[in-house]
Structures are given as C-alpha cells and as structure tokens.
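A protein chain is absent from this complex, but the other protein chains hold their places.
Per-chain residue numbering starts at 1, and chain names A, B and C are given in the order in which the chains are listed.
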Amino acid sequence: MLVVMNPGVTDNEINEVEKQLKGFGFSVHGPKGNNRRIFRISGESDVDTTIIEKTIPYVEKIVFPHYPFELASRDYQEEKTVFKVGDVEIGAQKTIIMAGPCAVEGRESYLRTAKAVKEAGAHILRGGAYKPRSSPYAFQGLEEEGLKIMAEAREMTGLPIITEVLDQYSVEIVAEYADILQVGTRNMQNFRLLKELGQLRKPVLLKRGMSATIEEWLMAAEYLLSEGNNKVILCERGIRTFETYTRNTLDISAVPVAKELSHLPVFVDPSHGTGLWRCVPPMSMAAIAAGADGLLIEVHPSPKEALCDGPQSLMPDKFAQLVNSLKKVAETVGRTL
Amino acid sequence: MLVVMNPGVTDNEINEVEKQLKGFGFSVHGPKGNNRRIFRISGESDVDTTIIEKTIPYVEKIVFPHYPFELASRDYQEEKTVFKVGDVEIGAQKTIIMAGPCAVEGRESYLRTAKAVKEAGAHILRGGAYKPRSSPYAFQGLEEEGLKIMAEAREMTGLPIITEVLDQYSVEIVAEYADILQVGTRNMQNFRLLKELGQLRKPVLLKRGMSATIEEWLMAAEYLLSEGNNKVILCERGIRTFETYTRNTLDISAVPVAKELSHLPVFVDPSHGTGLWRCVPPMSMAAIAAGADGLLIEVHPSPKEALCDGPQSLMPDKFAQLVNSLKKVAETVGRTL
Amino acid sequence: MLVVMNPGVTDNEINEVEKQLKGFGFSVHGPKGNNRRIFRISGESDVDTTIIEKTIPYVEKIVFPHYPFELASRDYQEEKTVFKVGDVEIGAQKTIIMAGPCAVEGRESYLRTAKAVKEAGAHILRGGAYKPRSSPYAFQGLEEEGLKIMAEAREMTGLPIITEVLDQYSVEIVAEYADILQVGTRNMQNFRLLKELGQLRKPVLLKRGMSATIEEWLMAAEYLLSEGNNKVILCERGIRTFETYTRNTLDISAVPVAKELSHLPVFVDPSHGTGLWRCVPPMSMAAIAAGADGLLIEVHPSPKEALCDGPQSLMPDKFAQLVNSLKKVAETVGRTL
Partner (left out) sequence: MLVVMNPGVTDNEINEVEKQLKGFGFSVHGPKGNNRRIFRISGESDVDTTIIEKTIPYVEKIVFPHYPFELASRDYQEEKTVFKVGDVEIGAQKTIIMAGPCAVEGRESYLRTAKAVKEAGAHILRGGAYKPRSSPYAFQGLEEEGLKIMAEAREMTGLPIITEVLDQYSVEIVAEYADILQVGTRNMQNFRLLKELGQLRKPVLLKRGMSATIEEWLMAAEYLLSEGNNKVILCERGIRTFETYTRNTLDISAVPVAKELSHLPVFVDPSHGTGLWRCVPPMSMAAIAAGADGLLIEVHPSPKEALCDGPQSLMPDKFAQLVNSLKKVAETVGRTL
C-alpha cells in the first residue's frame, strides 16, 4: 500500500506523516528517491485507510496496486514516465534510436561507426566496454579504455552514450563515463546490482531476462524504483524458446503488455532479439508499430570481422535506410523519430 | 533434388523424361499438382546432374534445395506465390484481412458480425463450425449448420469464407462450403490430413504448431505441396513459452524468416497469438510492419457472451478503427490494404 | 458433477435415475463405457445434491471433481486403474516393459528383435507400422505388412503387441492386429481420433503432447474415458524446451504428478524422451524409481542401420542388462518386474 504525499511536502511534514503512520501500527518504508513523496506501508494495522487520508495532513492519496510491482505500476502513476538524457527525451512522443557496435573494439573503428550512426539519425550511442561472455576464453571487452573511447565519441558527436555495467565492481567507473547504464539480460535478477543502481540515480536501461516473465521484469524494475531511481527504461531483447533458427524469440507483445501495466518507457533490441541482421529491419518496424518508445540496434562497419555478435549487426548504410523507414512507421502511430 | 521441366510440357514428354531419369538409376517421384512440371529424384545414381540438363529434353533446370522443405523453398521458386480466392488475391501487394468470430454460434449473430466486418474493410470471413476443444464437455461447434450459416454470409457479403477442417471425416463437407480450409495448430503434423488436403487443391491456411520450429512448419507445408497443392498460406499464431501473461508468444520474427526461406504467403493471427483483445491492435500493426501478407482477426459483437475465446475478440467498432490504422502501416511498407 | 450409480445397476434402473435427474432440471450425459455406472450432469438446477443421493434410488454417490478432467481424476476413482492385456496386467504391482524397434523394417529383423527382447524380459512388443514423419519424403512405415509381421511376432513370442494408430483411416486395421493402440505425441489433441478410440474399447497408450501441460494431457485422456473406454495408459515421452543436447526434456516429475491427479497407469518413454541411447538406461532407472508403472523402450539389433531413430535405440544386449538393473530398482520401490 502506498501513501502518496502532496507535491512539495517538506522534511518536517514528511517526518510528521511518518510518525502518524507508525502511530497507527504500520511498518513504514521510504520515502526514497528524487521526489521523496511516497511511503510504502505494510502490516497488521486495522485502521481504515480512508481514515489516513482524512486525518493525516499532507497526504494526497492512498494507492493499492493490483500487482506486486507497486511503484512500477500504472496504479501508482497513470501518466507515462518521461525523462531527459542530455538533450534526448526518453518516453515522450519522439521514438529514440540507440545504435552502435556490440563491443567497442578500437578507437578508430568506434569513432567512425559513431559518426555514421549519428549521420543516419541515431540519438544515442551504444557500445560495450565490459562484455558478458559465456566463455572465459572469449574477448571480454576493452574495459575502461573502451569507456574512454565512448566518451570521446560523445564529445565528437554530441550524442549521449549507453553501455553495460556488468557487476558491482564497475558501477562507479561505468557511471563516471556513461549517460545511461545498461543492465544485461543475465543480470536482470542481480538484485544487489539493481539496488546500487537504484541509489545511483543515473538512467538505467533494464533488459528483460532471457527467461523472465513480464511480471518478474517489472519486479526487477521495482528494485530500482524502490531505491528511489525512477529513470528506468525497460528493454525487451528476446526470450529463450525451443525455436533455434533465431537466436532468441523477440516477444513484441511484451511492448503493449509492459506499457499497459507500467508507466515506464519500453524499448526493443531486435539485434539480440533475433541474432540475424536481415531480421533487424522488419522487427524494428514491428516494434515501433507495436508502440515501443525506442530501439537498441547493433551497427558495425564490417560485421564479418566483429569480435562479438557480427551476424546480428547492420552495416551503416542499411541502418541509414532503416531509420528512414522507421520515421514513416513512427508517424503512422502518431509519433515522430 | 528437383528436375523442373519446361512450361507446357506434354504428358508424352513427361513420360519420356521419367523414363530417362529412371534409366540413369534415380528413384523418381511426381510430377504432381496443378502445373505438373516437377520430378523429385533421389537415389544412389552417380550421374553428373549437368548431364541430365544437357541430355534429357524438356528439362529446364535442376534444383538442389538447401533445406529439407524443397518445394516450399525459395531455392525452388524465387518469386512469391500469389493466388486468387474468389476476387481476393493472396500473397500479392495488397494485405488481406480475414475476420469474424472464433466460433459460429448462431445465424443471426454471425450474419450481423459478417456485415460489420465487411463494412469495416475485411476481405474474407472467418468462423469456426468444427471446434477443437481441450475439454470433451465444451461446446464443439455447430458443425454443418455452422457451415451453412457461413455460406449464407458469403452470399450476403460477397466475401469468401475460411473455416477449420478438424479431421479427415469432415474434409469433404468442409470443402463443399469453404473457400479456404484452415488447418489448426494441433493438426499441423496430422500428416494424413495434410496429404488429403494436398490432393484436394483448395486453398489451405496452415497454422504453425504451437511448439513447431519454423523448419517443421515448412515441412508440413511440404506435405501439401508434394501432393500438388500449391495454394498454401502459412499462418503464425503464437508459440508456447514460459510466459503466461499472454496466451501464447506471438513470434513476429517468424514472418521475415518464413518469407525469406519460402515463397508462400505468410499471415499472422494476433488473436490466438496473444489471447488478449487489447494486444490485438498493436500486434496487428506489428505484423504488417514486419511484412505479413495478411491477418486473421477474431471479431465478436459481444465478447463477454462468446462461447469460445471471448477475451481475445475485438468488438466491431474497435476492429473498424484498427483497419484504418492498418491501412497506413501497409502503405509505409509499400503495400495497400 | 458425476452421479455414480450402484454396482450392478440394471438398464431399467439407469433409465429411472436418468428420468429423475432430468426432472430436477439437469442436463444429463452418459452413462457410457464398460461399466455404465456414471452420469455426468450439468446445468442450472438449484437442487441440493444431497437431495439426489437421498431421493433417487440406485445412486451410490455424487462426485465433484476438483479438476476439469473428471473421469480421469482421483476424485472420481481413488484406487488405481488396473487392466489386463493378454496375460499382462497393466497398472498393478508389477512394472511392465514394452520394447522393440521404432519402426518395423522387415520380417526377419523384427522377429529376431522380438525374440531378443522377450528373452531379455520384455512383456509387450512395440513396433511402428504407420510412422509419423516430419518429411513427406522419409520412410513412412510398412503399413499393413508391418502389422502382419508384428502379429507373427506375437504368435512366436506369446507377447501382446502395441503399435501406433496415426489417423482415423487406419483405426480399424490397426485395431484388428494390435493389442494396445498407441496415440503419438502429435495426435494427443486429435480429438476425433480420441473419440473413436474411446468408442473402440481397446487399450490405448496416450503419449503426452510435446508441448502439452499435464492438465491438457489428462483432458485428452478424458476424451477417451468420456466415450466409455477406461483402458487408458498415460505415457510421458519428453517435452519441448530450449535444451538441444537431448532431443526432448524427459519430464520425470510428470510421473508423480499424473499419478497423484489421476488413477490411470503412467508409463515413460526414455528413448524419445532423450533421443540418446546412452541416456536410456539411467532415465529408465529414474522413471521406475519415481514410480512409473512401465516403460516403452526402443531396441534395435543394429541402430546405425535403422530407418528411423537409430541414435536412441539400445542394442539387445544392453537392453538385457538394463532389465536386470531395473528389477532391482523396482524392488526398492516395492514393486516387481
């Protein structure tokens, strides 16, 4: 149960509300986060909740979410979450394209790709500096060197950068460079990492776990929100099924479902979602047509030589064509790009 | 291996080719079907296949498909399959909407719905007369009475009708009434039924099995094609995964994949694919944006009273709105509706 | 809701019960089947069911099953179903081994294998005469010739035979030869076939669909039972998951679950369940340890030359060793073999 206080409530007022709620016998959690307006209360108190609204000052409303993800739910916040990363507005009317290679492999090639994707119309640069690899013997990323190259690309292009944070050790260093921190599919239920990123207050893109239900995904977002970070982007990236032709099965229906259940912006990663570059354009079109707020697309200048995930990367010219097509689809669903 | 004869080859010429192929030591199958132009040959013969092209008359080309589905593959036929059902062209530039209730429940309600979906812009009427139900105690369909009602609706609206054929017993009766015979997800590997429908030569819509790989689906189509019926529509309808929020996981990526591997038209059923009427519009949009050749949509005048699959049925007015939106998406991918 | 009449109820008495139930306003179905003792009633009647027990003669009890599978449930019948096939008792204290090649490929080799599996201790011979194959170009079975060979093997060994019935066309011919009719995984929801086999009253082994939940599997059994055939064996044969190392994922937990929910005997097919002959012995042991009532095992004298499913077939000598080990496991769970 959530107790939402009036906008602009002061610290003293918050303390007073907390005291009264405890007086009624509730366990009280919060308020946390940027806006510091919500207490989550629980417990055996038999106080009628309408009493709370009537007798405790500074309380705007009591919310009973239908779902275990409370702060992430539309019950808690009807209007969509919108926030800015640099000049780029996430979750608003404009659909957003994040693009770049799977891994940062070298300075020159990354800067070249960054320039190309910017010219093609991308709004945010992606790139991996710390890579989760199923083999300990595979290329594991350039680490801080990669982050520095990305920062240089940001300076050159003016675009914000997104990169994956793999574990607690690298939270600080990644947060120093990145504008958005990406939580990968294998870390969706790395709860300690989520808590830290929740306290950090930098925007987080939370990929759906490859075998996570939509509810579990929203519960993972709740970990971020309950620590006070509400700059959260959900990203569908394909789930694991019996089908082997595609690398994963991109669950486009997760877009309308997540948007109905939650106020958070929902992105789609068609590159990991299919594992096949030829499927990236049609699935990007599908995602925008289904209402996605943005895309995460792998672009590589020479996919055959990529150290990671070449088969699913688009060449820059194909990407530029795709952006043009996406503009038209965005318009048919009442948005821009 | 396929031996494709020249267009217009005569029966005598066919016999001659067959004799020569056998003379080379091959097992020879075919030719079957409408165009009667293809032998499928196999066996231990060590004859160089260029010899066949050079020495046997009336042979246009030898085809070595990359996939076990030979006749269904793009190796065998590069250009898309297009055929007509009444005045409706399937697989062509125009995207096609098949719509109607899951089950035909009564004359009046069906005719009313048929009128409504026609006015909204549907091209083909759907409806179930024989229903596959997981419980023996559930409503099993109106059977022939349902077919008669559908035929009346066809007369009234001028639209062709599609309905499911459940088993071999009803092939004849269903074929008598229906313009397109639908093979349901549970029957995708009912090989005997496929063989019969292959011999029948009426258009068949083949739903993907709920746990069938794309390759198995195309192999099922191969059963139809190898009997000589090339009027086959593939229909993605959702696959079974661990996600339970949606009834199935609609695999939109099956559209570009199936269209790349095969020349057959590919439709999508967002109603069964999601099981949630609110997801039907966004997933319909996604399917067309991904390149689907058409849609199969459940429409019911009062979903709450539907005897079957109410929760996934659109009301006629929502359907009419959807058709308008779909027109715009179709245009953005270079098609009409 | 089930109305169970007294044992030995006569036709006149049945008619009287039916009349009275209808008089109370119920829809009445049944009684069907061998014992003809159960009415399934439904409808809007507001009669208190204790009234029925008290006022209608010849009624033993009213049963309200917890599950949609009513006749298959333990609510309906607490004690395990036991029936005889020839001299072999199914579902009793003794665990039963059905063994033989996937497909009957020829007279001599089949008779040889039959002899070997009998000597090794098998109780029932298996073999496929009609084969469901994903490719129309693959070996489809010897059909009636195969059935005749199996009948000859029965005469030679004295063992009953089990074989698959693929479709309605072959029900009659298969029933003429086979002692048990097998319904394959692809046909688990071929409802018309199930209804026919329900009317036939010959024992049926019903394989679980490769993507069927346990509840759907029991609902398929309900189709057989509701037509009056209660000689039904459930057979777990592996479900389709993301794992590709094994052909399917053999769901051993389906054994205790199905046995708790239903009174029907439960068998396991470790050959299809794993697709790997080296996994067949440990998984056979596991199945019996988990409480399975029997096994269905593929044995082939020279697996490398098998026309179908060689990689999952045991050689006769390995099979003989396995039967010895199985005897010991059976004893540890209080059974024999």
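Please note the rule applied: contacts are C-beta pairs under 8 Å (C-beta built on N, C-alpha and C of every residue); 3 or more make two chains touch, one makes a residue touch a chain.
Note that this is a predicted model, so its numbers are computed, not measured.
Peer 1: Would you mind spotting which of B:R154, B:R240 or B:H300 touches the chain that isn't drawn?
Peer 2: Selected residue, touching the omitted chain: B:R240.
Peer 1: With the missing chain put back, one of A:N6, A:T49, A:S109 or A:S211 would touch it. Which one?
Peer 2: A:S211
Peer 1: Touching the absent chain in the whole complex: find that residue among C:D48, C:E119, C:E172 or C:E243.
Peer 2: Only one listed residue reaches the unshown chain, and that is C:E243.
Peer 1: Contacts of chain C with the missing chain: which residues?
Peer 2: 211, 213-215, 239, 241-246, 249-253, 255-257, 260, 273-274, 276, 278-279, 282-283, 285-291, 325, 328-329, 331-333
Peer 1: Suppose we count only contacts with the excluded chain; which residues of chain A make the list?
Peer 2: Touch set of chain A with respect to the missing chain: 29, 40, 42, 68, 70, 132-137, 166-169, 186-187, 189-193, 195, 210-211, 216, 219-220, 222-223, 226-227, 240.
Peer 1: Footprint of the hidden chain on chain B, which residues?
Peer 2: Against the left-out chain, chain B lists 240-242, 244.
Rule of thumb we're sticking to: only the chains that are shown with their structure count from here on.
Peer 1: Closest chain to the protein's overall Cα mean, using per-chain Cα means, please.
Peer 2: Answer by centroid distance: B.
Peer 1: Counting C-beta pairs in contact, pick out the pair of chains that comes out on top.
Peer 2: Here the largest contact count links A-B.
Peer 1: I'd like to verify one number: the distance from the centre of chain B to the centre of chain C, where each centre is the average of its C-alpha atoms, in whole angstrom.
Peer 2: Result: the chain centres lie 33 Å from each other.
Peer 1: Could you put a whole-Å number on the gap between the CA centroids of chain A and chain C?
Peer 2: A distance of 49 Å separates the two centres.
Peer 1: I'd like to verify one number: the distance from the centre of chain A to the centre of chain B, where each centre is the average of its C-alpha atoms, in whole angstrom.
Peer 2: 38
Peer 1: Can you pull out the residues of chain B that are in contact with at least two other chains?
Peer 2: 211, in rising order.
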